[in-house]
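A single protein chain has been removed from this complex, and every other one stays in its place.
Per-chain residue numbering starts at 1, and chain names A, B and C are given in the order in which the chains are listed.
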């Protein structure tokens, strides 16, 4: 019955649904901006029927709107076209163009990208911020990276830990990858792809100064693949950009200003990760309880992810063990035994679901000032 | 990352998800079989990227498996091909073939169909159980129905109440439709399409002996369009077939053995509708309460839809007014004031969310036998 | 550990819990005020350990605050004291006094009441707005009513359909009740008590000009008895009072200005019932869809109960059968086939879950004005 309704009307209806849904079930992914930067939610590796995905580009736009994303890229395989019997399309920019049109009345940015799809090495890589995907249809595995870079592309290595290309699932640099990195043809690496995470890929990124990337690599439906109705979320890359513009995002990627959000976990270098944690977790009210020396602290979690904190200060908590969880978007209360009345104190937490290096969780320090009148 | 995984593995994962989902949230649509017939759940009007839909056929198969459907048909528009720049496909059977392949390891039946897409008259019609859709690409509006019928097709009129073709939304037979009916070229009519229902279409069906049809006419995603996570369901046609086979289903459609399930409402002729209600609603336990003359009756609703019943017997209910709702898949208790102790009695209910004719709701009669020992 | 904390602090904590709960799960019962009157939510029949209930009066106050009630009465049995071995209390005002103290910092009004507890006739009756319950400890069944009335009490007959006193559950006036009514000693009658409803009691009220009452008659916990976490609610009496004061409420009761709210059903005389329905259901936006003659109407339900409406106008609905449900606190959209473009129209609905007399549901009339520019 859709025939003469415009796609735009349908889209609005979907987004309306998404919005009411978001409020009720918290589908929208939320992270606060940090000082000087926008915290942009990006999923820069996705597929549609224009390579081996199962949906038209319009669905990808609607999914992104429902998830409150800021940026997406549809990165069709250049070399792998299982639908080519049905979609022989000569123009590899088509998926991008359709998404762009679909998103034109929304804030969502569509970044032009393609997946360079090779055997190992180099395996699969995404080139985004490209100008013409057709020009990347070249045979030579090195030349395609040069062509992408000539277009100003930001290029990252996809799922280096993929068990179809590495049976042990251990991300490992080959000589070819080292050349790409040395020649500045490869700039980032997926440490998170779809349902997987790689400590080894994280270590490679740290060792070789690559941008940390996390993507859904969605082929089917976001809602099914990531269990959205049950509270799941797709993996994304938080890009800390000076402004909401394509150029600022591209620059931020080259500057490695990213944090990966995966299964309620944040992975990033301290310079980007810590400001996100610090702006997400806000101290609201502080007061001593009655005549006691137990300090009650109200902590707001302004993000849509839970934070799991382990107490590393010498103060003990009155109403829990050493582990607390700050639920998404909620007010939380902790009670700290300060032993005597203090004007200020410092609490220190290991953020168990944040990662700065393999097996390494950052410390989050809370400086607390107690107002003079703060006796409840 | 999907590249070398087979679609089959992915499908299993999706269905696994669907099954756990079904148990938790009740997504699976359930109606009991009736005496002598299977109650088959069919959605016989759907679209994919092969006409103006937004998904590949595999998604339609997975949605159907999640909803516990028995039969689907992908009825691409023959004459409306907005994706033709990308999918110039000469073979109009392609969508059917891809779905068939996708469903090969499941019980789900895929019926071959196409949507004949014309201005009014005759508007849009679906021909299902066809053999070759390509042969239906004929210009003449009458000839296409003849060609479809030559293939043994069951043909039904889609959304006769569509406001893009009737600005008042009132289904009305044209002379052309009358000819189609008289010549036995048109056999059914949608009284339900997507989010809409038409009393007038129901009246036409009753007046002209047409099969009652209800379909999702899905173009986007079932989950979004019908609010599945919030407990919604797609419209379907329940087909009462002698067995689970294509031929039996086709025969049942020609025999008008259908009931439409739409927004928790059942619409059908009494001969088909009443047995579904009667097998869905089962009396379990019957006993008088203590020393009183109030009879407690346990009623099971074996279907996945709620039944809204209005008391039309002379007996009054003790724990409610005249309106009760039997929740999906639940045990319900009612208490009836029988005035004195009876061995048997008959209760009569108007089923408010069942419809047998415009503005007409059927009566459901419950014959209750009270066991001698039935005093709790 | 409660020892030195004041009950007041605990109460606040409970109410805080209740408030967050209310927003999330809709526990608070809400009905809008009507023109000239406050719509006060009253539960005027409850028990505590001071007769045969299982909780101290403070729990009753907290339950009422959680449910957003305006008025409660703790109506201990005068003559039935199963806890008397433990609570020999000579002062029958004690329960009232404790509740009053507990509620002192809240808006909740505590009305002084007692349950006169006799065999049939007259069975059980509540006297509320009394001054001293001890003075009602008189043997003679008529005299106790006179004593209550001397104190200015409003007196109502409890559960006239109780199967422990009428094995058939059929409320029936005895000669004794007729005398009480004639002498203006009995003013109201419960048509709803706990989980039960009586059409016969409603008829008695209408025939003899008695005030309609509905109460929880709670002995255990409101949360358990009425399935609060699953969305249930306790039965209450909506009292339409000139202001939120004891005297105004007492006057409204004598004036029969009540509506009973029971299992998502409203029961009342039209003069009181219809204004509540009319202020609960508000037309928000009205516009024709596209170029069609189908009118889209946004309807807000401002109450916390669902309204089940059956279409009784000659216009057909485009997106449903004749039955619609306006969910609590929600925006609802209906589409009406007006056949041609109208500037105004009237819709008529039978409110299936409202009752004005046995087996009788009122009509709710919606007058709709269509703005000139109302084409979407």
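Convention: contacts are C-beta pairs under 8 Å (C-beta built on N, C-alpha and C of every residue); 3 or more make two chains touch, one makes a residue touch a chain.
Keep in mind that this is a model prediction, so the values were computed, not measured.
Colleague: Considering the full assembly, with which of the depicted chains is the omitted chain in contact?
Modeller: When the full complex is considered, the omitted chain touches A, C.
Colleague: Out of C:37, C:145, C:162 or C:288, which is the one that touches the chain we can't see?
Modeller: Reading the full complex, the residue touching the unseen chain is C:162.
Colleague: Just to verify: which one of A:245, A:320 or A:365 makes contact with the chain not shown?
Modeller: The missing chain is touched by A:320.
Colleague: Looking at the whole complex, which of A:84, A:184, A:244 or A:263 touches the chain that is not displayed?
Modeller: Residue touching the chain left out of view: A:263.
Colleague: By the contact definition given up top, give the residues of chain C that touch the hidden chain.
Modeller: With respect to the unshown chain, the touching residues of chain C are 1-5, 10, 14, 17, 21, 25, 47, 49-50, 52-56, 58-59, 62, 77, 80, 83, 86-89, 94, 117, 124, 158-159, 162, 164, 193-194, 196, 217, 219-221, 223-224, 227-229.
Colleague: Considering the entire assembly, which residues of chain A contact the chain that has been omitted?
Modeller: Its contact residues with the unshown chain are 161, 163, 167-170, 195-200, 262-263, 265, 267, 289-294, 308, 310, 316-323, 337, 339-340, 352-353, 355, 359.
One rule holds for everything that comes next: only the chains that are shown with their structure count from here on.
Colleague: Taking every chain's C-alpha mean, which one sits closest to the mean of all protein C-alpha atoms?
Modeller: B
Colleague: Using mean CA coordinates as chain centres, what's the gap between chain A and chain C in Å?
Modeller: The computed centroid separation for chain A versus chain C comes out at 51 Å.
Colleague: Could you say which residues in chain B touch two or more other chains, in rising order?
Modeller: 196
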